[in-house]
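Provided herewith is a single structure, encoded as structure tokens, for subsequent inquiry.
One chain of protein is taken out of this complex; the other chains stay put.
And then chain A:
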Amino acid sequence: MRLRTPADGVCLESPADRYRMVRLIRGFEELALELVRSGDIVGGTHPYIGQEAVAVGVCSALRPEDQLTSTHRGHGHVLAKGADPARLLAELLGRTTGLNKGRGGSMHAADLSLGILGANGIVGAGAPIAVGAAWAAQLAGEQRVVVSFFGDGALNQGVLLESFNLAAMWQLPVVFVCENNGYATTLPAAVAVAGTALGRAEAFGIPAVAVDGMDTEAVREAALQAAARARSGGGPVFLECRTYRFEGHHTMERRLKVDYRPAEEIAAWRERDPLLRAAALIGDPTALDQEVSEQLAQAREFALNSPAPDPAGACDHLYASGLRPRAGAVA
């Protein structure tokens, strides 16, 4: 089972394609929430609901050979770059059929064949990796673009600023995408980020643009320009996508009943739901909704019926050289 994907060069080209992908990510995340509640997904997830326009807008501007690094809230990026939702769901369930054979889980989902260099559990850690992949592209004379997704919390990580400097000094084809959802876990950006997000990039001479992160088309337009600039040797671009997550930082929040966001604030952002905005650009979405619904039902069945890994293989893939570590607790 496989979507038509950006890797095929077709999936996100029309507003209907993009609506479909927004719908798929929304439905996938809702399904994941259900499977967290049922206990099938262990460890929980970081829901992307509300931020879909960023992943879909940015990835619609990419070519199959382009690459990205993602965050711990990465399902949207991974799906929008073309990963198979059934295999991503199987990964969340820790099954052998998962993208990472059940070794990565939600926070480390990767599909190298699609240029997805991995979601990352450390805030900001993907940025230098994206810069490195872009440097490799530059050395190889390839016109690849690498997108580095990160949140507003990463703006305070030193390694992100080091990455800005290296990308700007070496004029590398990187698009830095800050998904500013207003909160670093529970800490509001207003009390965490001195100056502005754009100012951070501008200090390194990187062109910086703010865009409505609830609007797939606006994100796409900005990303197309950024990718074109990077692809033609113009160096990095910084996009600040102003967005919001409708759910908590992590599924654990519901259980803990933590409360740090005003209900009115959540309601106001829900009024600007990217799903509704993407739907408004197309005719009747019923058929697409039905298609996505069936796809997710199949993904659910595939993932839940996939086998769990054999504990004897817990150290498989630790070394690409095939080195087997000495047995420890599993002796």
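In this text, contacts are C-beta pairs under 8 Å (C-beta built on N, C-alpha and C of every residue); 3 or more make two chains touch, one makes a residue touch a chain; residues count from 1.
To be clear about the criterion, contacts and distances are computed from a predicted model.
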| item | value |
| --- | --- |
| The complex's invisible chain, by UniProt name, from "4Fe-4S ferredoxin", "ABC transporter substrate-binding protein", "Pyruvate dehydrogenase E1 component beta subunit" or "Molybdenum transport system permease" | "Pyruvate dehydrogenase E1 component beta subunit" |
| Residue among A:27, A:118 or A:236 touching the omitted chain | A:118 |
| Contact partner of the left-out chain, one of A:100, A:180, A:216 or A:243 | A:100 |
| Of A:128, A:235 or A:248, the residue in touch with the unshown chain | A:128 |
| Touch criterion as defined above, residue of A:63, A:108 or A:231 at the omitted chain | A:108 |
| Sites on chain A contacted by the missing partner chain, in the whole complex | 67, 69, 98-104, 108, 110-113, 117-118, 120, 122, 125, 127-137, 139-140, 146, 158-159, 162-163, 165-166, 169, 315-321, 323, 325-326 |
